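Note that one protein chain of the assembly has been removed; the remaining protein chains are unaltered in position.
This part shows chain A:
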């Protein structure tokens, strides 16, 4: 019961940036270039939710809260949700849904390509996020969902590539994603080392 209330609370919290953007859009408070504000804000929120998703496992280990694991899917889906609005704004405001311009942008502007690939990587994760797919894919599910790692790296690159004179903001995300991926790399090394020890022990007895 308490878990459910917390989940609803987190759901609303994650939706708040969207509601605030919608409110600003409705009241004309997005500034002189609302399209650009919408693009920048949704892109940044998508990256923030990606970081939060990656934070769930370490948080679970450090704090022991089982509840955070049950939020992971929702937070991950929110990252995809904001990425979708980000992409749709680009399609609508920047290229007017023109396939020719899209093709040109993808070829000529690598930061667009990189961002688009990051979204493509998130797409199958969103589709297979249900319990049904989790059951169907079994152990492949976890492997598939490791695609969030390259997606987060590409999202950082997408941001860094657009920095013109000040890379401060991009650096903050790069450091966060870097630290979270390094934690996983270390964990998997420890895990392998431990299972090797266990295997040797088993062989000796």
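One rule holds for everything that comes next: a residue touches a chain if its C-beta (ideal position, glycine included) is under 8 Å from a C-beta of that chain, and two chains touch if they have at least 3 such contacts; residues count from 1.
Convention: contacts and distances are computed from a predicted model.
Q: Which one, "Protein-methionine-sulfoxide reductase catalytic subunit MsrP", "tRNA N6-adenosine threonylcarbamoyltransferase", "Electron transfer flavoprotein subunit alpha/FixB family protein" or "Peptidoglycan glycosyltransferase MrdB", is the UniProt name for the chain you do not see?
A: "Protein-methionine-sulfoxide reductase catalytic subunit MsrP"
Q: For the chain left off this view, which of A:31, A:64 or A:132 is in contact with it?
A: Considering the complete complex, A:31 is the one touching the chain left out.
Q: Out of A:13, A:101, A:179 or A:193, point to the residue that touches the absent chain in the complete complex.
A: Once the missing chain is taken into account, the touching residue is A:101.
Q: Can you list where chain A touches the absent chain?
A: Contacting residues on chain A, toward the hidden partner: 25, 28, 30-36, 38, 92-93, 96, 101, 104-105, 108-109, 111, 162, 164-168, 171.
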